[in-house]
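Pasting a structure here, questions to come.
A single protein chain has been removed from this complex, and every other one stays in its place.
In order of appearance the chains are A and B, and numbering begins at 1 in each one.
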Amino acid sequence: MSIITVHNLSVHYSRDGEIIPALRNISFEIEPGETLAIVGESGSGKSTVALSLMGLILPYEGKITGGEIIFDGRNLLVQSQEQWRSIRGKDIAIVLQDPFSSLNPVLTAGEQIAESVRHTLVAGNDIKATVLNALRETLFTDTERIYASYPHQLSGGQRQRVAIAMAIINHPRILIADEPTTALDVTTQKEVLDLLVRLKQELSLTMVFITHNLALAAMRADRVMIMREGTIVESGPTAAVFRHPHHAYTQALVAAVPRLKYREHIK
Amino acid sequence: MINYFFRRLLLTIPVLLGITLLTFLVMHLTPGSPADTMTDMNLKVSAQAKSRLAELYGLNKPLHVQYVRWLGRIVRLDFGNSFRDERPAIRKIAERLPATLLLNILSMGLILIIAIPLGVLAALYQKKLFDTVATIGVYIGFSIPAFWLALMLMILFGLKLGWLPLSGLHSINYDDLSLPGKCLDLARHLVLPVFISAFTGLAGLTRYTRSSMIDVLKQDYIRMAYAKGLPRRRILFHHALKNALLPVITIFGLSLPGLIGGGFIFETIFAYPGMGRLGYDAIMARDYPVVMAVGVIVAFLTLAGNLIADMSYAIADPRITLK
Partner (left out) sequence: MMRFYMLRLLKQKSALAGLIIILALIGGGICAQILSPCDPAQQHVVKRLQSPQAGYLMGTDDLGRDVLSRMLHGIRVSLGVGIVAVGIMVIIGTLLGLTAGYCGGLIDSIIMRFVDIVLCFPTFFLILIVIAFLEPSLYTVMGVIGITSWPGLARLVRAEVLSLRERDYIAAAKMLGLGRARLIFVHILPNVISPIIVAATLGVGDAILTESGLSFLGLGVQPPVASWGQMLTTGKEYIHIAWWLSLFPGCAILITVLAFNLLGEGLRNALDPKQL
């Protein structure tokens, strides 16, 4: 039984009054506990999938024009804004690509994380303790200092870990990571990836991992889904897709992955 | 923080000096300035004034000596005496300043109260009917000649309808009125000037708030706030508005001279006893000490306003605070 079923989803962006299709009738499922990697180049629609799953395509950008997203037996696309809100951040959470723009510059890290729990905690529970705990889970040692820091006082890796703390504090069932390491430098990338993998196991999350890097996906995902121009080119268990890519585009992608890493994974 | 304020204060010193120098030069290098007026046929500045002028400015000395002497006097707030009634220029300004401050503070307050919500709403309903109407509305305010609007409204509310007094700040019987009566009288006199000053000054702040808000709403951290499941109200006011209003603080500081300067014509029309009318009358009468005093004081006030805006910005924006 899948945790999320996407059926015939279509999304349009509008720009300068012009309609640009971003997703064309795509369907897929996410199994509970798995890590699904969505791979594609920029403009392939992979981030649009992430935003659609959270109902985060803002009205000025575009809109979902058709299809359904079934979560817990309910179609999310016919829900009210209120119902959406009760799912966001609690059942499904997201980490965005650029930690330099995804944190509000005028609020402290602590305030921003605390907001996620303010509405879910029963009165009497100590919000600050919960936040500090979340920061500990994302491998901060000097949690008090981070709590009181503004984003500009943190490094890129620290910001992204704050963003992750913000996402996992409610122990969501699904965590979407939209290119969470692209904006970071190489050493920090590994740190953040390892953290995500560890959190997935500890909190038994279902993870949707969005990336343009097939090698990265190969090492960490149970299944991959290759996207191009708003459609799903190919999907399946990681090893199978790697061994026998059906589609020419996937074949080209696989051929471009450095040998060593690929072999390492297959073993 | 203290350090920042201190540095900022130090930086105003050359500007202060520059203000006095510019005022001095404009007055002395323009044809028909004090030096020339002595040979002028203008009866108001006749032989009698000549000696006073020579004494005040040391007109036979080189220009830089004159400037330093004048500067030495104005540091002690001695701007000399008015040519017209012999009273110290600074006293005349002190009498007029409260009325101008009252008018400007009220209209600034009104501008803030109207412009920020208007700008925010226009941003939220971008390209919808509300946005279009608000945009055209504030642009009409910006484009309308304030003196003409003043004239029209005086005719409408003062003469035709008789609801509001025509001019001045007090009625003739002001001193006989009870305290609430005095307040009401003052308010009735202030309605039109404050409204006109605010309406014609609305555009800048409204448009700025709007575009600032539109920019902020596109930021990733707003999307992140939605992703956290926050209510829309909290996202708009806590996350977006805080960021959007930061640059507005500076813009507000920059709009100060426009506000004070806008008074020069319509204070005259309303016979409003403020600095603008004092300055205008002094210019027309070639009352140099008063003109220079008004120039320097108005520029100082503007500078102080900008300084306050800068410092509020430093306090409001955490990114500046700790540098």
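In this text, contacts are C-beta pairs under 8 Å (C-beta built on N, C-alpha and C of every residue); 3 or more make two chains touch, one makes a residue touch a chain.
Treat the numbers as computed from the prediction; the structure is a model and nothing was measured.
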| item | value |
| --- | --- |
| Contacting the left-out chain in the complete assembly, out of B:Y4, B:Y125, B:Y139 or B:F157 | B:Y139 |
| Chain not shown: contacting residue from B:L97, B:L151 or B:I251 | B:L151 |
| Chain B residues that touch the omitted chain in the full complex | 14-15, 18-19, 22, 26-27, 30-33, 132, 135-136, 139-140, 142-148, 151-152, 155, 159, 203, 207, 215, 254, 257-258, 260-262, 264-265, 268, 279-280, 283-284, 286, 291, 294-295, 298-300, 302-303, 306 |
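Keep in mind that, in the parts below, only the chains that are shown with their structure count from here on.
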| item | value |
| --- | --- |
| Gap in Å, rounded to a whole number, between the CA centres of chain B and chain A | 51 |
| Sites on chain B touched by chain A in the complex | 126, 217-221, 223-232, 234, 238-239, 242-243, 246, 316-319, 322 |
| Interfacial residue positions of chain A with respect to chain B in the complex | 51, 54, 56, 58, 60, 81, 85-90, 93-94, 96, 98, 101-108, 115-116, 119, 150, 152-153, 163, 166 |
